[in-house]
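Missing here is one protein chain; the remaining ones are kept as they sit in the complex.
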Amino acid sequence: MIITLTTDFGLGAYVASMKGVILEIDPEAKVVDVDHSVAPQDVRQGAYALYSATPWFPFAIHIGVVDPGVGTERRGIVIACEGAMFVGPDNGLLIPAAESFGIKEVHHITNKEYTMRRASYVFHGRDIFAPIAAHLSKGVKLREIGPEVTDYVKLDFGTPVVNEAGIQGEVLTIDRFGNIVTNIPRGIVSERWRFNQDLEVSIGGYDIRLRLLRTYGEASEDALLATMSSSNFLEIAKRNGNAAALVNARPRMPVTVRPVA
Amino acid sequence: MIITLTTDFGLGAYVASMKGVILEIDPEAKVVDVDHSVAPQDVRQGAYALYSATPWFPFAIHIGVVDPGVGTERRGIVIACEGAMFVGPDNGLLIPAAESFGIKEVHHITNKEYTMRRASYVFHGRDIFAPIAAHLSKGVKLREIGPEVTDYVKLDFGTPVVNEAGIQGEVLTIDRFGNIVTNIPRGIVSERWRFNQDLEVSIGGYDIRLRLLRTYGEASEDALLATMSSSNFLEIAKRNGNAAALVNARPRMPVTVRPVA
Partner (left out) sequence: MIITLTTDFGLGAYVASMKGVILEIDPEAKVVDVDHSVAPQDVRQGAYALYSATPWFPFAIHIGVVDPGVGTERRGIVIACEGAMFVGPDNGLLIPAAESFGIKEVHHITNKEYTMRRASYVFHGRDIFAPIAAHLSKGVKLREIGPEVTDYVKLDFGTPVVNEAGIQGEVLTIDRFGNIVTNIPRGIVSERWRFNQDLEVSIGGYDIRLRLLRTYGEASEDALLATMSSSNFLEIAKRNGNAAALVNARPRMPVTVRPVA
């Protein structure tokens, strides 16, 4: 069984400890790193990493650990979906990815038989989520993990406002290239505008005129452009450059897009 | 067999070359990264990464390469322990982890039959340690690697001084969250103080009053706190923040902890 890991730990000894725990319980597990570069405690960014990567996997158990509430009353959960399972804290982290698969059942992790006997208060990734995922991988049934719950914490990427002034959304994430991924989905864009059309984008105090293009290389050298991200959201990019640095973009920053008058 | 890698190389072509060498010799090996973000030449930080991650693995061969003396007279060694083997330079890097398992035998790597025929002087990770680990994984006996030695280089994390002024230790490492892990072990702390007790910590010229808590989320928003690290050392943290940045903490910096008068 494939078990993937998404955390804000950086790739180091914390993540390795989780892999050790998994391989101790299920030596056949195939552990794959999704993303460990999530900004510390940024649940929303972790949720986006899971959302954008997990749909490309065959059936897998996806562990997510971005967990500012570790050791407190916040619950640990397992979410069963049609083509995936998710394991992690009940803080919304797993929800956008799980919803993209379709949530079937959510269970609260309560059975200490499948977690470390003396779980630390500060590292549930290693002491609870890793062993739970490995036991699920080995065939432990969901109902043995703990009771079903329906009041789990929700999280979404927000719904852009569409009116005569244009589309108002926000920055979802910024990738390593400085491409600015917004929360404006492809559907909203393609209903209104066509590729090669000019748009006006307001972000971070800047008003930018740019063209909606299929890909970066269609823009003039070093020009800003809009395109559809590989996760199907409107993306602001700079050909061979860093758009985010240019406008000081940050996650949650408002973005307004309208056609050039 | 699981073979893990801990280096100061960063995750890139150097580490990949080691993986290629291992898989060439033992195609069945399961190679797992422990940590490649160790600060260049920081043997002590590498030792801590190995110490904190390797006990969580089932039987594995752990390669460590933080190796300022590569190509000089410093020896390469293999350490056999009860539940693990360690391969790397004889500079102390492997010792704290190996001692936590219990050292059975240490052998000096001298048999060139199991290393690259023309080993470079600058990259023993690829040319000596990776092939040795892969041959051990394939069943080569320890005594074939080279002669047993007992005068290997020692390394420990230091012993805190305990007196009426409190406990004086030092900074062991700083994690990606800015949590400051000290070399003060859980035993010393729990003999003296209880959770929810207030402590005074002196570090980097700052005197800080904080509470000893089970976990981060028990602190007030943005407050500093003390807790027990997942490796069972006293840790200074900031809820949802970076404690190390606040006090300019660095490895080896003295830390004094005493109860509030």
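Labels A and B are assigned to the chains in the order they are written; within every chain, residues are numbered from 1.
To be clear about the criterion, a residue touches a chain if its C-beta (ideal position, glycine included) is under 8 Å from a C-beta of that chain, and two chains touch if they have at least 3 such contacts.
Predicted model only: the values in this text are computed from it and were never measured.
**Student:** Touching residues of chain A against the unshown chain: what are they?
**Tutor:** Touch with the absent chain occurs at residues 2, 4, 11, 30, 32-37, 48-50, 52-58, 60, 175-178, 214-218, 227-230, 235, 239-240, 242.
**Student:** Touching the missing chain, which residues of chain B?
**Tutor:** Spelled out for chain B, the touching residues are 8-14, 16-21, 23-24, 27, 31, 40-41, 68-72, 74, 120-123, 126-127.
Going forward, only the chains that are shown with their structure count from here on.
**Student:** How many angstrom lie between the centres of chain A and chain B, each centre taken as the mean Cα position?
**Tutor:** 30
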